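Shown below is the structure under consideration.
Apart from one protein chain that is not included, each protein chain of the complex appears where it belongs.
On to subunit A.
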């Protein structure tokens, strides 16, 4: 049995770096979605530094594991992860949202290595991931496909079309992680159009369902790294929007809030 403690420590270190760097980027750009960046950071760090098999020098290697960032607005976490994984130099992060930059408010696979789909409008990533998984199924390939969605995003019907077909086709090479921070743009998900009971819904569509603490990297690593089991896998990761910065945690307004200089400084003191 592999000793994962080294891996978990590495994941946590990278997650910390990602939060700090992403918040600096949002501050510099005066734009971004930091709340949703931070609820997803531990999930994304676990994937990139503990689960996914890829070669950053060969971003389109045919047998790579795929990661589809369906909550495409969380570019702070995505771009810092890709950078840390070696897809492009750190200087690129300084261009976030600048005119002519490859690092736009939503990801673009046509000029940014490591991006699998131009997400942004919600509900697109899971159907695309299903298509990738079907390609893999046709070929009997070993690569796996992971897709990260928001929970508010689950209100989009296209996700359920995808869930239905994935369950029907038993796409065991497909895993969806839902960033269950229970907030969306205006207020809470349960006050808007309630998703609960969410695990039961996925199970009803034929998925194997796990509920985990979305900020426990060891738990995430165990579930996301587990071998395929005959059904597509749904991991409901219970998270805190804005996790890691006291004044952001659980605040809907930080969906697309921008920190002042003082707020940035305070966050840098807290993120250690």
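The rule we apply is simple: contacts are C-beta pairs under 8 Å (C-beta built on N, C-alpha and C of every residue); 3 or more make two chains touch, one makes a residue touch a chain; residues count from 1.
Please note the rule applied: contacts and distances are computed from a predicted model.
Of the candidates "Glutamate synthase (NADPH), homotetrameric", "Glutamine transport ATP-binding protein GlnQ", "Transketolase subunit B" or "Sarcosine oxidase subunit gamma", the chain left out of this view carries the UniProt protein name "Transketolase subunit B". Checked against the hidden chain, the listed residues A:103, A:129 or A:176 yield one contact partner: A:129.
One of A:19, A:33 or A:66 touches the chain omitted from the figure, and that residue is A:66.
Residue A:164 is the one among A:31, A:97 or A:164 that touches the chain not shown.
Contact with the undisplayed chain is limited, among A:5, A:30 or A:110, to A:110. Considering the full assembly, A:120 is the residue among A:50, A:76 or A:120 that touches the omitted chain.
Residues of subunit A in contact with the chain left out of this view: 62, 66, 108-110, 116-121, 123-124, 126-136, 138-139, 141, 157-158, 161-162, 164-165.
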